[in-house]
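Quick one: structure below, then a few questions.
Shown here: the complex without one of its protein chains, the others still in place.
Naming follows writing order (A and B), and every chain is counted from residue 1.
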Amino acid sequence: MAESVEIRPMTFHREVLARIAPDLYMQRHLSLGLRPSLRAFEEFRNVEISDGRLSCASEDSINREGNNILGSNVLKCGKTMVITSITGGVVEENIPVKSEENEIVESYNETDRAANFGQVYPVVEVERGRVGAPTDEEMTLSQRIYNCILHSGLVPKTALDVAVGVRSTDAEGKTTITYSDEQEADGALPTTFKFRRKWTYTLYAKIQVFSRDGPLFELCWNSLLYALANTKIPRAFVDERTTDLKIPISMRGRSAAIRETFDIICDPTSFLPLRLNTSNKAFASNFAVIDLDPEVQLPKDDDDMQDSMPSSVLLADIQGEAEEASVTSTISVVTDGVGNLKHFKAVGGSSKITMDMMRNSIKLAKLRASDLDRKC
Amino acid sequence: MDSLIIPGDNFHVEGRENVILGPGAYCDPKSQQFQPVNAGFEVVKESKKNVSVHVEYNSKRYVPAVGDLVVGLITGSYSDSYRVSLESFSTPVTLSYMAFPNASKKNRPTLKVGDLVYARVSKADKELEAEIECVDSTTGKDAGFGLLEGGTVVDVSLAYCRELAFNPDYALLPLLAKTAQFEVAIGINGKIWIKCDDVRHALACKKSIVDCQHYTPSEHKSIITKNFKKLLNSTD
C-alpha cells in the first residue's frame, strides 16, 4: 500500500517572493542582467527637483505671510519624495572683551580647518505615519549630513556673518534702512555705525522624507544641497535710536555703564543669496557590491552563453526593499564632477569591496554629479 | 604544549578528511571551511579513523552542551517542569518533573523556587530551550543528582571549572581537603557548590577557590594557609 508522493515545486507571486526571500529574488534578477527595480546594474534613477515655492524669498512663493522658510527644495526620485526647508536664526557671537575696540580680524585659520566653515543643523524626519522619538536611522542620517556639511566647507563661515543695517527715522517720520555695504555706492549717507558686537546667521534644515524606498543619505544630501543653493538670507538691521545706548548706573557708590540690549530685526523685503563656496559643491550617489550566487542563476540559453560571469557586481542607486535587504556591502560617494571628493563611505559586509569597485564607483559618481549639477 | 590560535587564523588540519569539530571551531555553511571562532589553545586529537579539533578557551558565560554536569538555580515551577537558571541573564533551561528518579504522574519532586540542583544537560539545541535532568537516563536510577542542601556557591571562570573537574592531577581540592572538611559539587557552568559544617571554613574555602584561579599551582598552598589563618583567627 505504498502511496506515491508527488513533489511539486512551489511558486510564489513576485511580491511574495520579494518579501520572503529577497536574496533569491535579487539573485534571480541579477542572473538576467537586471535588477529588481528593472534597471541595469549601473543605471541611476532620474531625479526631479523643484523649489516647491515654499521659501518666503522666492518670487512666486505661495505663502509669503508669516513664512520663515529661507530656502527649499522638493526632490522626487522614484516614489520617494524629499522636502527640505531651510530656516534660520540670528545669534550673537561671543567676542573677547579686548578685541571689542579693535576691528575683528577675520583670516583663514590655519590650525583649525573646521573653524573656517559654517554649519547647517539638519533634522531628518522619515515619515512613516507615526509619532514619537526619532528613530536611530533619522538620528544617524542627521548627524552624517551635519558632519558632511561641516567638513566639506560648503558654507564658509563668512557667508553667515550678518551685515547689520541701521534704521533711521528722519524729522518727517520717514524711516530708511541703510546697510554698510550699500553705502559706498550712494556715498552720501550719515555716519557709519561701528558695531561692537557681531551677529551670525544659523541655518537649520528640516528634511522630510515620504515613501522611503531605499537608502536615504544621498537623497537627503542632494536635496539639502539644492535647497542651500536657492537659500536667500534676509538682511537684518537695528534701529538707530538703540544702536549704542549706554546707561550709566550707580549702585552702592560704584558706577558702571550697562549697555541696553537691543533687538536685531530681520528685513522681510530685502534678501541676499547665501554665498556658498561653489568649488566645494558635491553631489552624493550610492552603490552596492553584491556577490553573484552561481547556484541560483537561471539557466542560460545556449546562444547568449557567457563563459566568464563576474563573481560580484556593482549596482548603482539602491532602490526597493529587495535590493536593500540583500546587499550588505555599500559604497557612498560625495563628489563633484571633476573628482574632488568630500565624503566617502565604504561598508563591507559579506561581499568583498575591491579596489576596482571603488574606482568604478567614483567614476560613476563623478558622471552623476555633473549630471545633477546641471539641474541646479 | 598546544599552539595559540585566535579568530582569523587557520587550523592545522588542512587537507585532512573526517575532521570532527569541537567547541570553538566553526564550519562556514557556504564555503564549508573550518575556522576558529574563539581565542585559546588549539587542541588536535588524532585517532585511527578521524581527527578532532577544538579550541580550549576561557570565558565566563556558559552555553549549554549535552552531557555537562551543572549546578542550577530553580527560578520557577510550572505544571510539568521547573525553570532553572544556569547563568544569570541567559535563557533559562527546563527541568521536567519526569527527569527525576522514580518519577511518575503521581510522584512529584519537591523542589522549591530558590533551591539549587545538580543536574546533567540532556538536550542542547541552539535553536531550542535546553533541558536538564536529575537522573541517569540510561539506567533510570539516581546518579548523585538532585537537590543541593545548604552550602554556598562560588562563581569562577569556565576554564578553571573544567580544570578542577576533569584534571585529576590538579591538586587544589586535595590540598583544601587537608585543611578543612567539605562537600563539593562542580558545575561546568562556572558554579562550584561547597558545604562545610563550620561557616568560617566555608568562607575560607570559597575565598581560596576564587583566589587560586589566578595563580600557578605552586602558590596554592600559601594562599590556602593565608586565607584560613585570617578567618580562623578572626573573632565572632
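Convention: a residue touches a chain if its C-beta (ideal position, glycine included) is under 8 Å from a C-beta of that chain, and two chains touch if they have at least 3 such contacts.
Definition applied: contacts and distances are computed from a predicted model.
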Candidate names "WGS project CCBQ000000000 data, contig 00058", "Trafficking protein particle complex subunit BET3", "GCS light chain" or "LAME_0E06832g1_1"; UniProt protein name, chain not shown: "LAME_0E06832g1_1"
Option touching the unshown chain, where A:50, A:147, A:175 or A:211 are the choices: A:147
Positions on subunit B contacted by the hidden chain, ascending: 1, 4, 6-10, 24, 26, 28-29, 35, 37-41, 56-61, 63, 89-92, 126-127, 157, 159, 163, 170, 213-217
Residues in subunit A touching the chain absent from view: 110-115, 136, 139-140, 142-144, 146-148, 150-153, 280, 328, 339-350, 352-353, 355, 358-359, 362
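Criterion: only the chains that are shown with their structure count from here on.
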Where subunit A and subunit B are represented by their mean Cα positions, the distance between them in whole Å: 56
